[in-house]
Each structure stands twice: as structure tokens, then as C-alpha cells.
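Apart from one protein chain that is not included, each protein chain of the complex appears where it belongs.
== chain A ==
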Amino acid sequence: MKNCEYQQIDPRALSVSPLSAQNPAETKAQRPRRKWEAFPGKNRFFCDGRLILARQNGVLPLTLGLIVVTSGLFFAFDCPFLVEHLTVCIPVIGGLLFLFVVASLLRTSFTDPGILPRATAEEAADIERQIDTSGSSTYRPPPRTKEILINQQVVKLKYCFTCKMFRPPRTSHCSLCDNCVERFDHHCPWVGNCVGKRNYRYFYSFIISLSFLTSFIFGCVVTHITLRKWGSSGLDSSLCTVVELVICFFSIWSILGLSGFHTYLVASNLTTNEDIKGSWSSKRGAEESGNPYSYSNILTNCCVTLCGPMPPSLIDRRGFLAPDEGIPVASASEIELPPFTPKSEANMCTQSTKDVLERMLRSSDFHGLCPSGTPKTSPLVPEVPGAPPAAKPPVSSGCSRQLAHGAVVDPCPPFSKSIRRDSLHSINPAFRLASPSPTLSRSVLVVGDGPDVGFPPQH
């Protein structure tokens, strides 16, 4: 039987090796791919990975268009009159405001909001090992939560099934972008991107400056109309002025309201997500709102949110993928398949992997042997092709499988991804059926490693 399993693998190894010899030549001929090209989330990239946008960004052109058109009409029709009758400062101020608004908007739209890269296979396996869950036969195990202490307040961390990790506090998974975003505020369709930790300050400056701009234009237009009515000349170009008036009037209420709301959020160090869910308001304890992230001072809250240090982007968009890895992370899906292997072989591959792993687990004869050529740079390529995360240990099982067909990087990951994403959930309970354990929907993990904590020291 063992021979059977190994024989199932061998033909693939044989078919792979001449092609793998061919492949490096091909990849050398092709340009090296950057990581953004294999990004698993629903995002669009521009300028070779420098700019990132959500896939659903239909309203962003509308936002830009409204701003540009209204400002354009203002400069064209109102400014000449007002410069003549009032002061030349008006178009200058208007121009500066307009530039600031557009710069903030573009920065908000094209900045990575704080996307967390998905967990590597080994990391996911390690997390799985630490969780005690029941051996249910449903596809999706019951939601996993982990409780931790933050500033002596209990906070629940949820497990993200897509990204295969426990979400850090204040992180949420955006279903539109299919990414976990740190300090997730909301997904803004007007801006065409999520608003999170890294672009919240740009978003805030966008809405504040936009409120100023709309109020300014509104005020100028009203002044214009008033002066014209008092003056002798008739109301030519009245249509444009009316258009501006209408746009400004309707947008002022919503923009001012939004600015006010976000100012409140900034002052109390909350996110829209937390405010809507009422995460902290229900706890009427000794603290004013039970928000463990809030400093006691409104000014400090504002400064921290808006002027705090700028965290780096965690998704390395412009890094290069190694030629032999199809994807930088194990749980990616929907990437183009390498041309030489049909999907049916991939199915076989996954099934045979499962069988081999089961046998490996039962036998005591496995060593942690891996071909040396696989790890290239310090982030090790996930060497666990199609291995279920519940396999213990996944690394050596996968590696022993590689050992079975020689020192070749297992090509399974690139083309069994789409199967693997579903199979990872189904395989997991199947493995756990062997050892039923009591139903535990969560494991309480209190992390109180540091010294006794109060509010974070304010430097």
C-alpha cells in the first residue's frame, strides 16, 4: 500500500522534473513577478504595486468628478466676479483647499489601509494545534474566539477563517476587499477603499477639508448671488451658480455630519466599527466607556490617532516572488495555474497527500528532512502542499512527501489552492473525528505576561 502511495506520487515527480528544468529557463525568460500580482485579496494595483485600491471602486470617479466639477464651476464663474468685487484671496484660498482635498482623497484611496497578510501554512497549523475544538463533521467548525486582557479589560479575539489567524484587537475582515484590516473603521465606497489604521488620518483630513471647501464654496456662491442681486447686472451664467449651490447645499449637511461624527470618534479613540457594534458602550463600569484603548485625555486621543507614528505597510507589494513559488502565502486562491498540470492531477495529488499523511502519522518513521533547495530567503516558502493544518506535524509530513519524489519543490500549492481552501476546513474535522473532545467553542487564554498595566505611559 505504501508503495502504491509512493507510486502515485512518482509519475507526477517524473512529469514535473523535466518541466521544472524547463521552468527555470521559462521564468528566466519571463520577468520576475512581484508579490502584488499574486495578492489574495480583492484589490487592484496600479503603478506596479505602488498604489492599491479596492476592486469595487465605482464611486471614486463620481466623488472626484463632483469635487472637480463643482470647484471648476466655482473658479470659472464665481471667482472673476468675487475677485473684482471683493478680494483676490478668494481663489487663492479656494485653490489651496481644493488641492488639499484632492491630495487627501487620493492618498486615502490609494494607500494600503493596514491590510494584514494572510497566515502562512505553518502559522495556521501552529494556531490550529493550540486550539481545542470539537470533532464536528460540519465544514466550518464553531466560531473560535480567544479572550485576552488589554489594560485589565477582557477583549475577545475572533478567528478569521479566510486569513487563518486570530485577528488582532480592533482588526476586522472586510468582505468587500476580502482582507483583514487593522483598526478597521469602515469600507468607504466614495473613497473606493477601506479606511483603517494607515489611512484614517488621510480620510479624516479629507472630510474636514472637504467640509471647509464646500462651506467656502457655498458661502462664496451665496455672496455672489447676493451681490449680483444688489448690483445692476443680470444673472448670466446663473445655471452654473445654481448647480453649485445645489451640490454644496446637499453635500454640506452630510459632510459636516460625517466630520462631526468622526471628530467624536477620534476624540474617544473609537472606530466606526466599534461604535456601530457598541463594543464598549454596553459596559458601564468604573471607566467612562470601558474602551481599553482610550487615553484619559481627549487631546491625547486626537494626537495619537491623527499624529501618531505612521506604521509601515505589512503587505510587501513590490517585493519579488521567488521563481519557484507561485504564491507568497499558503492560503491564497484564484491565481492562474501553471500551464503544465491539469486539475485532475491536482485532485489526485490532494487525495494522495491526505493518505500519505495519515500513514506518516501512524508510522513512527518520519524525520524532519527537507530538500535543501526550497528555502531561499529567510521567509521560508510554505512547504506544506495541501497538508491539512491538523496534521501533526505538518512540516515534516509535507517534507517527507517531498522526500518521496526527490529534491523538487512540490508543485501542489500552485494548483491545488482552490481545492485546498475548502478542503482545509473539511480535512480538519475529518482528522479530528478520530479523537473526539468536548465541545469547546473557545479557549480562554489570559495573556498577562507584562508588568501590571494601567493606562499606557504617555511620553
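Assume a contact is a pair of C-beta atoms (placed from the backbone, for glycine too) under 8 Å apart; a residue touches a chain by one contact, two chains touch by 3 or more; residues count from 1.
Everything that follows uses one rule, which is that contacts and distances are computed from a predicted model.
This figure omits one chain of the complex; the name its UniProt record holds, of "Transmembrane channel-like protein", "Nodulation-signaling pathway 2 protein", "Golgin A7 family, member Ba" or "High-affinity nitrate transporter", is "Golgin A7 family, member Ba".
Within the complete assembly, A:Pro311 is the residue of A:Pro32, A:Gly72, A:Gly95 or A:Pro311 that touches the hidden chain. Among A:Arg183, A:His224, A:His262 or A:Arg317, only A:Arg183 touches the chain left out of the display.
Taking the complete complex into account, A:Arg170 is the one of A:Arg144, A:Arg170, A:His186 or A:His262 that touches the chain left out.
Seen from chain A, the chain kept out of the figure touches residues 99-100, 103-104, 107, 116-117, 119-120, 122-123, 126, 129, 148-151, 155, 157, 165, 168-170, 182-183, 201-202, 205, 292-293, 300, 303-304, 306-312, 314-316, 361, 364, 366-370, 372, 375, 378-380, 383, 392-393, 395-396, 399, 447-450, 453, 456, 458-459.
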